[in-house]
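Note that one protein chain of the assembly has been removed; the remaining protein chains are unaltered in position.
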Amino acid sequence: MDPLEAIKVTFFQECEEQLSELEAGLLAMEQGETDSETVNAVFRAVHSIKGGAGAFSLEPLVRFAHVFETTLDDVRAGKLAPDNNVVKVMLRAADVLADHVRAARDGGVVEEARSQELAAALEALNGAVPIASIVSEDFDDMPGLDFTPLTVSDDDGFGDDFGFTPLAAGIIDLEPEGPALRRWTVQLRPKNALYAKANETGLLLRELKRLGDIEVSIDRSELPGLADLEPEQAYLSWTIVLTTDHSQSAIQEVFEFVDGDCDLTITADSLTTSLPTMGEASNDEPFDVMALIQQAQADVQAAPAPAMMAETLAAVAPTPVSAVSAPSNPAPVIAPAAGVAPDAAHGAAAQQATIRVDLDRVDRLIDLVGELVINQAMLAQRVTESGVPRSSNIAMGLDDLEHLTREIQDSVMAIRAQPVKSVFQRMPRLVREVAAMTGKQVRLVTEGEGTEVDKTVIERLTDPITHMIRNAIDHGLERPEVRVAAGKGPEGTVRLSAAHRSGRIVIEVSDDGKGIDRPRVRQIAIDKGLIEVDSNLSDEDVDNLIFMPGFSTASSVSDISGRGVGMDVVKRSIQGLGGRIAITSRPGQGSTFTLSLPLTLAVLDGMVVSVCDHTLVAPLTAIIESLQPKAQDVRAIGPDAYVIAIRDTYTPLIDVGAMLGYRTTPLDPTKGVALLVEGEGGARAALMVDAIQGQRQVVIKSLEANYRQVEGIAAATILGDGRVALILDVDNVVAARRREKARSDAKLAAAG
Amino acid sequence: MTTSSNSAVRELISFQIGAQEFCVDIMSVREIRGWTPATPLPRTPVFVRGVINLRGAVLPIVDLGSRLGLQMTEPTERHVIIVTRIEDQLVGLLVDAVCDIITVRDDQIQSTPDVASDLVQQFVKGILSMEGRMISLIYLERVLPDREAEAA
Partner (left out) sequence: MPRIFSRSFSRASPLSKIVLTVDDSRTMRDMLMLALGDAGFTVVQAVDGVHGLEVLESMAMPDVIITDINMPRMDGFGFIEGVRKSERHRATPILVLTTESDSAKKERARSAGATGWIVKPFNPDKLIDAVRRVAA
């Protein structure tokens, strides 16, 4: 995704948050809570929406938000009492604002009459200023300021930032074909306030230098002897002769930030283009800055160095004075090209034709195509069963239909599926930030950024990944000197990967840091009362303590985003999405966080099976083979556990029907079919089902959307007959069997 | 934007389970549809009858009679599913039949009497009397089992 589009997504999410804060605040005001904190929060919500909307040129939204904001500003300033009537109007305005937000997001329009009615009602409250004029003033600036790099032609009325603004009155441009070189004298006398606000004369000179050649002279007549020198007092005045083809307003703009904090005159010397002559610039005698500094250092070691002044002077120092240019090598912070290149890229992207479509329509289309695929498959099955030969025209036509159906499905799914790249792309900067703040050296390696998941999942991946990466750098990686001492390179590596596995997306964040400090984690857990002092915990148990509520080692220092959340919050939010998170760690070698999430709205190649009277789907990716067990291959282990011999390997046999509680008496293995599956970590098991119906591609439907996670079930799907079928969570079934085994082993041990 | 005045007027949909009459706020009701067989979910309380396909979404069905500790419903084609929005989820309530849309003021709703059983106390927000019928207002938010309860 285009980074700007990604920010737009964020913006609309944030709008929703602000709209609900706005509503909550207004409801509180309705209840009489009109303290400044509440009013400010309400104001801020509208103000933020307007600010972001401005950045994206969402004009109707900005207009309405502006009117709303003006009214709220009056309330804030005490000019308008927030009585019940006022709040009622504002509550309705909040609804219209929400409509504007959604219209901007989904590409609709808000009923003009309603919007105008509310805008008028708001205006009536603050009773005055014709809003239209203010808003249009706002917008005059917008196209030029907008992120959207519409190619602005010179004659469209929006002046370029510099240079093309009309010349100030009184100066006549003699050569309309192109701006002529002109000489200006700029007299500058900074006041103390200029330095107090961290402005610097040296930087102003650097800016002037960008406009043309400059000759600088300094008037030090007011400079007292060192004994009387006040470090923070401004003593110097400057005369700069500037030869430039830029206009006076461009020169004035250089001093925009110091307006009022200095005495400034700018005068046009002449209309000629003659080269500047030495000595003409100023009658002041040459002034040697270096000498002054050296003298100062030599004379009074004890005197506090006038920090700001010294810096200013140093900036000018390298070129000893008389009529010479200011810092001749301003070393611009960035090459101009760096700023331009991404814009050009945006431009190209913006030209791609796109349409906005309501997500519901896409979902509906995906549902229908999913059913089409199923119906097509069932039709094919019936045709085969009816005994039509494979070479007949009917069968061949069906093959073509199947092909076409698959292609339609792939195309439709592609509308919503997006690579995780858009999330991964944000991480390098995060890494940079965290590295800068923690003083660590970090290399980020990403893999599988082309892995696609549904849009809704993408949006929810950012926060957990952000937390896990921050955690990896902050708590996992060591400082460079510590790494070197441990025999590692000074630079740590954080690896971020994505892959599809068993109908889920698996994200891994691993680091090559110090690993979990188990004794310390254990101690923290004891200190916080999370475990008993004498708890007998395996290494794995200790590692998992970091997910416990109340266990957080987050320090405010490294809290970049301002939300000092612990891993427990990350775990809960992932579980809320139907996901799982796990950690593995090796002391001295690093840790790996593994996060697996459902693809919610993706298709899955599945094996449709019957269990009792139910139809279930097993993800095809997890199935190694299916076989019909023979009596001699099945062995009982203990009272109710069985294994099956598959090519001399004994594999646990799991009765799916019994496991899911569909039957109480186990299925006779020889009457059913076994699916040999492989779960996470390579654990194998044979799943007993009654019969196989066939292979199908199915549309995954979330159970969590309206219900919750169900153990052993990954998701649901809708079959051709319109009924819901459940999709088996193979990893969970295999793991659950091992958990049960562990429990019964423990029981046996206790009994024995 | 609601007001919290005592005499606020609201509309309720009333329905029948066995011989008793219950109601929910009409604002929570999305649609009413006939019974279709549900796909049972494993390891789920008995009152969750399973899930059905609601135009492409998976909708859980709660047997409200069973949930309230009355009898399990033997659903037929005449039974009704009331699709309600509870917080951010859609949930279907299996009931015998829909009776009426009634308009009441908030102050007509009486608190649940203490004689009621714990189950009733848990699920009945209040009761109201209408032309000699007693109608219990259902506490919708408590109808579904806890979301996290079974996750571990």
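Order as written gives the chain letters A and B; numbering starts at 1 within each chain.
In the analysis below, a contact is a pair of C-beta atoms (placed from the backbone, for glycine too) under 8 Å apart; a residue touches a chain by one contact, two chains touch by 3 or more.
This one's a predicted model, so the numbers in the text were calculated from it and none came from an experiment.
Of the chains displayed, those contacted by the omitted chain across the entire assembly are A.
The omitted chain makes contact with just one of the residues A:44, A:100 or A:183: A:44. Across A:4, A:482, A:612 or A:683, the single residue that touches the chain missing here is A:4. Only one residue from A:196, A:485 or A:624 touches the chain missing from this view: A:196.
Contacts to the hidden chain, counted on chain A, fall at residues 3-4, 6-7, 10-11, 13-14, 40-41, 43-44, 47-48, 51-52, 54-55, 57, 134, 137-138, 141-142, 144-147, 149, 161, 196-200, 202-203, 207, 256-257, 260, 307-308, 311, 315, 332-334, 338-340, 342-343, 428-429, 431-433, 435-437, 439, 441-450, 491, 497, 499, 556-557, 560-562.
Everything below uses one rule, namely that only the chains that are shown with their structure count from here on.
Centre-to-centre separation of chain A and chain B, using mean CA positions: 40 Å.
Contact residues of chain A toward chain B in the complex are 23, 27, 91, 95, 363-364, 367, 575, 614, 659-662, 701-703, 705-713, 716, 718, 722-726. Contacts from chain B toward chain A in the complex involve residues 1, 37-44, 48, 50-53, 55-60, 89-91, 144-145, 147-148, 150-151.
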